[in-house]
Every structure is written in structure tokens, then in C-alpha cells.
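Here the complex is missing one protein chain, while the rest keep their positions.
Chain IDs A and B follow the sequence of writing; residue 1 opens each chain.
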Amino acid sequence: MIPLEHYLYLSGILFTLGLCGVMMRRNVILVLMSVEIMLNAANIALVAFSKYLSAGAAESVQLDGQVFVFFTIAVAAAEAAVALVIAMALFRRLDTVNVDDVANLRW
Amino acid sequence: MEGLLFYVFGGLAILTTLFTISSKNPVYSALWMIGSFAATAAVFVLLEAFLIATVEVLVYAGAIMVLFLFVIMMINFKAEEQKGLRLSPLAVLVALTFLTLFGRAVGDLGSASGSKPNELVGTPGAIAEVMFTRYVVPFEAVSMLLLAAILGTVVLSRRNSQA
Partner (left out) sequence: MTPELLTQIAALKPEIYLTLGIVLTVIADLVFGVRGRNLVAVLGLAAVGMALWCLADPAGSHPERVFGMLTFDGYARFFRALIISATGIVILHAVVFRGMENVSRNEFVPMLLGTALGGSLLVSTDNLVMLLLSLELLSLNSYLLAGWQRKERRSSEAALKYLVYGALASAIMIFGFSLLYGISGSLSLPVIGAGVSAAWSGGVLGTTQLVVIVATALVLVGFGFKIAAFPFHFWAPDVYEGAPTPVTTFLAVASKAAGFGVLIRFLDAVFLGEALNAEWLPRLGHVIAVISAVTMTYGNVTAVLQRNVKRMLAYSSIAHAGYLLMGVAVMTSGLDADIGLDATLFYLATYYVATLGAFGCVMALSNRFGAEDLDDYRGLGWSAPFTGAMFVLFLVSLTGLPPTAGFAGKVMLFMASLDSGLYWLAVVGAINAVVSLFYYFKIARAMYLRGDSKFIAGIPDRGVMVFFARASILALGVATVYYGLAFDGLKTWVESALL
């Protein structure tokens, strides 16, 4: 039986990697992909908690974490579609996907 | 056996994610990311979240990443734009701080909450039961979310003004 913490470590490491991607990549598509990685890390934590936490909580609440993940995935899909269409709308004209080339997008 | 599988797939997930964020070519990044999602799905199977594992493969690895690949192919990247990771000390510091804090925070969360494994298994039936009773309003809200996404996507991607 793997302890809960190990799942959480995995989730934390993936979240941090996603955060690194957001902070260190200049390509908007890659930044968006890194955000998806962060969402995925949260999913792992949610599923792990829903598997391990039955003590204390009411009996019927236990699959809530997995249902949350289900909705998170739906949100991620909608967000990805919207993100990509906005990126396409901009970059079809600009001919670049480099964050630095979009004056307003420097950070 | 289960322990071994977890460390194999967990390690794979970390490794592929590392390649995702550091690959110079966005197409490679997207492919590595599909691998990362597949490894995550395997971890979900170990957690007995079977429906979530399936959805992870279908929606994340299947739909979302294909969408990303499409866009990457449609926007032609110039060679000089394909930079890899740009290491900045501040970003590394933020990441390390967060990881240390988080590691210490969850260090004994499992034992503190006196957890014992959940007996419920994440089969479609079990999930559906919760989703269509307690979470029926959020389920309806998702439909509005998807409608809005479709509508906005259609408007923004219209090529020309056909009045």
C-alpha cells in the first residue's frame, strides 16, 4: 500500500514543473500547455484524497473528489479550445507565437 | 507489485513532463505531454479511479492534445522562435520554495487525518450516482460553459464579415 504522501509528492512535483513551464517558456502555446500540466497535478491530488480520506468525512461524500476531477477536465477542455482560438486569431496576423513579440504580453 | 507500478508510472510522468516543458520543438513537447497524461492515467488506475483514467486518456491525451498539435501545425513556427527553457534565478527560487513548503506541508497529512483507504471504486456507475444526484446543477452549468465556448469560438474564428 503506497502512502498518501507519495501521491501528493507526485502531484506537487508535477505542479511545480508546470509552474516552471509557465515562468520560463516564452511561447504562448507552451505556456498554455504548462497550465494544463498544473491542472493535471491538481487532479492527481484530488483523486488521491478521494481514495484515502474516508475517516471523519460523512460516508456518502467519498467520490466527490473524482466528480470534481471530471468537471475539471471539462473546464480544461473548454479553456483549451478558447485559448487556442484566441491565440490563432492573434497569430494568424502577427506571424509569431513568441510572447516577447506581443508588446502587451511581456511579463 | 502495486508499489513498483506506482513508482514506475510516477517517475515516467515526472520525466515526460520535464521533457514537455524543456523541449525546443513544440511538436515534441505536445507528444511528450501525451506520454505524461498516459502515465497519469496509469496512476489513476492504481488509485482505482477507472472512469477518470479513461476520461484522462480520451479527453486530455486524445482531444485536448490533438487540438494543441493542430494549432502548432497551423501556426508555422520560425526556427529562431523555438527557444527552450529560459532559466531565470527568480523562477527557480519560486519553484524550489513552493516545492519545499508543499513537501513539508503534506509530509504527514495522511497519518494526521487517520486515513484508511476508501472502499468505493471509481466505476462509471458510482460516479454517475454522485454526479446526477448531488452535482446535477453543476452538470447543467457545464452545458452552458460548453455552449459559450462554442459560440465564442465560432465568432472569433470567422474569417470574414459576411453581412
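The rule we apply is simple: a contact is a pair of C-beta atoms (placed from the backbone, for glycine too) under 8 Å apart; a residue touches a chain by one contact, two chains touch by 3 or more.
Remember, predicted model here, so these are calculated numbers, not experimental data.
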Which of B:11, B:107 or B:124 touches the chain that is not shown? B:107
Logged for subunit A, residues touching the omitted partner chain are 8, 11, 15, 18, 22, 28, 31-32, 35, 38-39, 41-43, 45-46, 49-50, 53-58, 61-62, 64-65, 67-68, 71-72, 75, 78-79, 82-83, 86-87, 89-90, 93-94, 102-105, 107
Could you please point out the subunit B residues that touch the chain left off the display? 101-102, 104-109, 112-113, 134-138, 141-142, 144-145, 147-149, 151-156, 158, 161-163
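Rule of thumb we're sticking to: only the chains that are shown with their structure count from here on.
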Report the inter-chain centroid distance for subunit A and subunit B in whole angstrom, where each centroid is the mean of the CA atoms. 5
Would you pull the subunit A residues touching subunit B in the complex into a rising list? 1-10, 12-21, 23-27, 29-30, 32-34, 36-37, 40, 43-44, 47-48, 50-56, 62-64, 66-67, 69-71, 73-78, 80-82, 84-89, 91-92, 96-98
As the complex stands, subunit B meets subunit A at residues 2-3, 6, 10, 13-14, 17-18, 20-21, 26, 29-30, 33, 36-37, 40, 43-44, 46-49, 51-52, 55-56, 59-60, 63-64, 67-68, 71-72, 74-75, 77-78, 81-83, 85-88, 90-92, 94-95, 98-99, 102-103, 106-110, 113-120, 122, 126-127, 130-131, 134-135, 138, 142, 145-146, 149, 152-153, 156-157
